[in-house]
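Below is one structure. I have some questions about it.
Of the protein chains in this complex, one is absent; all others appear in place.
Labels A, B, C and D are assigned to the chains in the order they are written; within every chain, residues are numbered from 1.
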Amino acid sequence: MSWLHIMVLVPFLFAIIVPVIYRMVTPRIHTGWFVLIVPSVIFLYLLKYIPIVSNGDSVFISVPWIPSFGINYTTYIDGLSLVFGLLITGIGALVVLYSIYYLSKLKESLHNFYIYLLLFMGAMLGLVFSDNILVLYVFWELTSISSFLLIAYWYQREKSRYGAQKSMNITIFGGLAMLAGFIMLSMMTETFSIREIINQTDSIYEHSLFLPAMILLLIGAFTKSAQFPFSIWLPDAMEAPTPISAYLHSATMVKAGIYLVARMTPIFGGTAEWFWLVSSAGLVTLLYGSLNAVKQTDLKALLAYSTISQLGLIMSLLGMGSASLYYGRGDEASMYAAAVLAAIFHLINHSTFKGSLFMVVGIIDHETGTRDIRRLGGLMHLMPISFTLAIIGGFSMAGLPPFNGFLSKEMFFTAVLNASDMSIFSMESLGVIFPVIAWAASVFTFIYSMIIIFKTFTGKYKPKKLEKAVHEAPVGMLVPPVILSSLVIIIFFFPNVLSQYILKPAMGAVLPAYSQPGEIEIKISAWHGWNAELFMTIGVVGAGALLYLYLKKWIGIYSIYPYSMTFNNFYNQGLGKMEDMSFSLTKRYMTGYIRDYFVYIFTFLIIIVGGSLFYFDGAAFDASNNAPVSIYEGVLIISMLTAALTVLFSKSRLTAIVAVGALGYLVSLFFVIFRAPDLALTQLVVETVTTALFLLCFYHLPEMRRKAERVKFRMTNLVISIGVGAIVAILALSANGTRLFKPIAYYYENSYELAGARNIVNAILVDFRGIDTMLEIFVLGIASLGVYTLVKLRISGRGKSERAK
Amino acid sequence: MSLLVGLFFAIGTYLILTKSLLRIILGTSIISHGVHLLILTMGGLKTGGPPLLGLQDLPFTDALPQALILTAIVINFATTALFLVLSYRAYKVLGTDDTDQMRGNHDE
Amino acid sequence: MKEPNDIILHAVIKVAVVIILTFSINLFFSGHHNPGGGFIGGLGFSAALTLLFLAFDIETVRQNIPVDFKVLTAIGVLIAVFTGVGGIVFGEPFLTQAFDYFDIPVFGKTELATAVLFDVGVALAVIGTSMSIILSIGDDH
Amino acid sequence: MIEIILMLSLGFLALSMMATIFRLVIGPTIPDRVQALDILGINLISAVAILSVLLKTHAFMEVILLIGILSFIGTIAFARFMERGVVIERRRHK
Partner (left out) sequence: MNNLIIMPIIIPLIAGMVMVIFRRNLKLHKILSLIALSGSGIIAVKLMGENKNDGIQTLHLGDWKPPFGVSMVADMFSSMMLLITSIVAVCCLLYAFRSIGEERESHYFYPLFLFLITGVNGSFITGDLFNLFVCFEVMLISSYVLISLGGTKVQLRESIKYVLTNIISSFLFLVAIAYIYAITGTLNFAHLSVRVAETGQSGLLTIISILLLVIFSLKAALFLFFWLPGSYSAPPTAVAAVFAALLTKVGIYAIFRLFTLVFYHEPKVTHLLIGILGAATMILGAIGAVAHWDIKNILAYNVIIGVGFIIAGLASFSIEGLTGSVYYMIHDIIVKALIFLLGGTIISLTGTGKLKDMSGLIRNHPYLGWMFFIAALSLAGIPPLSGFLGKVFITQGTFEAGYFWLGAIGLLTSLMALYSVIKIFMNCFWGETFLSEEMESGTTKGVMFPIACLSLLTILLGLGAEGISAYTQLAVQTLMNPEIYIQAVFGGETAP
């Protein structure tokens, strides 16, 4: 176990002691201060890997977990996981700091909050550093669970619970799909290690499971990253406390899907299916998110949709970048490889500006008591710092200079333009869609960014609609967004530092061809001449500004689209319908009526066994083993049948009982004929006692009411009973005709020598199969206890028990 | 014999599928006879003398099925006794021997 | 209800019970070589007891035979199990029965088998069971 | 010769049994049925006895005795039941 493993485990371990700390310090110090140590330490620790990784090296340390099945807790650090690790801990530290001021130390149950948070942090770190796909899956589900808990942090609220359940349903569904994909992957390659799978990539292209595995994995990734149409959980997840939204639902957890796609690109990338699935899902999501974001009135919902849209952007970049693998190396390969770089770059940028925006929205919520755009406005003068932060974040998101969003947006345009020129994967005809969608989505991105900034901070201040007197947030709450905003600007001015040390190693992890430094030269620059990208940006700004100004005129279009056609509605209706239908279905067959159950059981028996009889043609009649029937036996049989039929048709209890008794006696006579004296004895006595019991128990009951049952009822009974009888008889005849072996019973004929007994049956009972007899009297004993307790013990009603007499 | 057993099963099954608890129990009784006869049949019928050594020199019938039936009879007796008392109590407590009225509420 | 007059019944049954008891003991011991054995013997025994209960009433019989039949069942099962455990004690597999022939005065050459002990357990258990079932139900009315 | 007679008597016994069962089934009163059951027991005893002779075995002696005992007990139980309405009394003299 190396330090690296311990670093992943530290959050979990710390989560265990959080309640203790909470109990010790609560009224005096905010628990968050202690928790803050964890991400900070890990962040600092991870920094030391930057030089290693930027040299093109990677770190691989394995600790056995379930080595028998090849499941090992393997940590693997390369550029990609390092980027994520830094994001998780870096943003994590800021979020913890922010939460210290956001959540009251007196009113909230902070220990729960921080336990969940640490759980999530650990899970996320484990996810990105894990090389074993099953271990990755373990952490993957843990993130879903901790997200569930965090969303429902205010569990008293109905909406929180709803959102939590929704996110859980969808992400766990995705997780299961991904698990299936992983299993297929390991079946193809006989290993659970991602690195080994990558080494075998060539051999699995032709495998029939290749495509299913890919699709299943992508379902997992798309659900986690809220790609269309699985995105519906993300807006509802905004019921979580804002620090959580900033952390999980914009910066880290939703990027786990991105991570997965990036991780799997070396395996699946370079194929048309992967290219199309990833990039088209990304583009559709990009458009869908940006379109929907514009119509939102809740600031967090707006940010949620913007997150969806941005995730789509990153996803599509990864998809386009995967084309690079098709070419391997060379100019074209590096052209598309730039898309991957852009994806990772935007990933970081998005974390910075979106994190900061979430925090600003949290501040607004905290200070005004609402996030509803319609009730906000004119906060510019009251909250100047927040306003500045919002401008930085918003402009960056809109893709304006001098903020980092501009750079990655430009690179995105480059990528789509490159993609549209592609000559593979049928892009010749369909490629033109890419830039169009990208541009349109960017326009809407611009619009909603403006809405965040200007609808809240400019316009008229509406104090009447607010519950509190508004003022600027405490310093502590402002520090984290300020740090993030400064990063937004710093990255704009020094993108190549980031590129050199972090982005390129990460790209190397996605595209193994570029895993060594110096393989490719991509320079990120703010100015690259009057090219198509720039014109696109200018167009975005122009069209966006126009549309924003006349927002009121066209916003009505949104209401045309009926709610009933949204996926959200499908989910809700589907869930409701599923419960209702399940209930009615279950109720239909689980009638609680024992006859129905027997009808099922016997019908099933007839169908299955009868069916297999037919299928195997197993009925084999062989009369040679059948004993001849003498007259006397014939009479006996007829008597027995008469008795049995009497039971069937008798109207009185007594007759029926007596007839069964008579039947029993006749059977014992049969035993005599078949040379079984012991049986005859036993049968006689048992029959007597049984009949006596019948009489004792049932004589005092009123006469049977023979209700005229419907013909259908009787016919069903008749058919089923004949079926059962026939099957038993046919099988008996066949079995009787197919005696394949000599029974083992010949052995017992030496019972006198072996067991000192002349009565073979008795010898078998007490000696050869003594255990049967032992257990048989045991059963008898239990039955007598049962009869006793049934008669004596009568606990009436529920709970409070009182003994009758 | 096999046919007889089949008939026993058919009659027993029919009884089990009726509504009256008593008839159901009687049905199980008849089936149990059927089962015992079946085991005996499957052991081979009338192929020898009683499984007692020293009586005669004939080959013996297969003694194992007889032992099995004995065990089965006893176990069946225990079960039937318990079931009888159970249904008797159920009749007393629930006030009916009609299984149709023993459905019970689903949400209980 | 008129006062019962059971003199004949009582007289007959007292004799019959003894006969049946003897017969059932015979059945029990003959079981090793002839039809019969623990189960039938036990049932016969309990049939005799049932006759007693029929002729007299539960309380009276209980006073004269102060046995808790459930305990009797338990003891019977335990005896059966312990004959098996005996095998373990002697390093044999569970339920290994032993038998041998001894010359006992009066009886002559007699076979003594642990299987008989096992059967005693069976018989006791059967007596206990059947009686406690009958009594439980009889008690209920 | 003896075999034929035995077979014949078996046949008669069977007929008798059928008749008894008929009585058992149609009743109409309980004493009728009890009687029938008792006769059935006796029939059984005879049948087993004849069968033993036929099979040349004394393995079924116990069976015969047992049937006798059971039928005895059964008759007494029924008699008691008809007299008192209860088979086993809890306590006779209060």
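As a convention for this text, a residue touches a chain if its C-beta (ideal position, glycine included) is under 8 Å from a C-beta of that chain, and two chains touch if they have at least 3 such contacts.
No experiment lies behind these values; they were computed from the predicted model shown.
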Relative to the complete complex, which of the depicted chains are touched by the chain excluded from display?
-> A, B, C
Out of B:A10, B:L26 or B:L82, only one touches the absent chain, namely B:L82
Options A:I21, A:M168 or A:V672, residue touching the unrepresented chain | A:M168
Positions on chain A contacted by the hidden chain, ascending = 64-69, 71, 134, 137-138, 141-142, 145, 152, 155-156, 158, 161, 164-165, 168-169, 172-173, 176-177, 179-180, 183-184, 186-187, 212, 578-579, 582-583, 585-587, 589-590, 592, 594, 596-598, 600-601, 604-605, 608-609, 612-613, 615-618, 620, 728, 731-732, 734-736, 738-745, 747-748, 754, 767-772, 775-776, 778-779, 781-783, 785-786, 788-790, 792-799, 801, 803
Chain B residues touching the chain left out here are 16, 21, 24, 28, 31-32, 35, 38-39, 41-44, 64-65, 68, 71-72, 75, 78-79, 82-83, 86-87, 89-90, 93-94, 99, 102, 104, 106-108
For chain C, which residues touch the unseen chain?
-> 70-71, 73-75, 77-78, 81, 84-85, 87-88, 92-97
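Rule of thumb we're sticking to: only the chains that are shown with their structure count from here on.
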How far is the middle of chain C from the middle of chain D, if each middle is the mean of its Cα atoms, in Å?
-> 24
What parts of chain B, by residue number, touch at least two of the other chains?
-> 49-50, 52-54, 70, 74, 78, 81, 85
Multi-chain contacts in chain C: which residues touch at least two other chains?
-> 27, 33-36, 39-40, 44, 47, 129, 133-134, 136-139
Within the complex, chain B is touched by chain A residues 587, 590-595, 598-599, 602, 625-627, 637, 640-641, 644-645, 647-648, 653, 656-657, 660, 663-664, 667, 670-671, 673-679, 682-683, 686, 689-690, 693-694, 697-698, 701, 704, 707, 709, 716-718, 720-722, 724-726, 728-730, 732-733, 735-736, 739, 743-745, 748-749, 751-752, 758-761, 764-765, 768-769, 772-773, 776-777, 779-780, 782-783, 786-787, 790-791, 794
So, in the complex, the side of chain C touching chain A is made of residues 27, 31-40, 43-44, 47, 69-70, 73-74, 76-77, 80-81, 84, 94-95, 97, 99-100, 111, 113, 115, 118-119, 121-122, 125-126, 128-130, 132-134, 136-140
Interface with chain D, chain C side, in the complex: residues 1, 4, 9, 13, 16, 20, 23, 27, 30, 34-36, 40, 44, 47, 50-51, 53-60, 134-135, 138-139, 141
